[in-house]
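The complex appears here without one of its protein chains, the remainder shown in place.
After this line comes subunit A, so read on.
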């Protein structure tokens, strides 16, 4: 395995998109560490290469920093066990079901989802639950 070929071997999906890392100190130290790391499976792999598992939802890179408070609220709604399992079920339908059962799901979640319905289709990924396509 010649290290010279590795960069071409691993297809780089994203080199540097407009993502800013707020916790720059810890991540930059991780970056510098990986550059010096000379053993293991990731030898030679550039630190910015993305593994396919993180690429979901129609090509959008699923990094923690990319979503905002809206997505955070939607994910919290997904994870809340009180409203039942979320897999294989659209978020809006799950909200409607929870409301029909009398569980009083948070109304702002519905507002976000309904507001997205009128938005562009690029946001359609927000209607699917957190684990869509991953499980």
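Here are a few things to note about the model shown:
Assume a contact is a pair of C-beta atoms (placed from the backbone, for glycine too) under 8 Å apart; a residue touches a chain by one contact, two chains touch by 3 or more; residues count from 1.
Convention: contacts and distances are computed from a predicted model.
One chain of this complex is left out of the view, and of "DNA repair RAD51-like protein", "DNA polymerase delta small subunit", "Superoxide dismutase" or "Pyruvate dehydrogenase E1 component subunit alpha", the protein name its UniProt record gives is "DNA polymerase delta small subunit". Subunit A residues in contact with the hidden partner, per the touch definition given at the top, are 81-82, 84-85, 87-90, 93, 97, 100-101.
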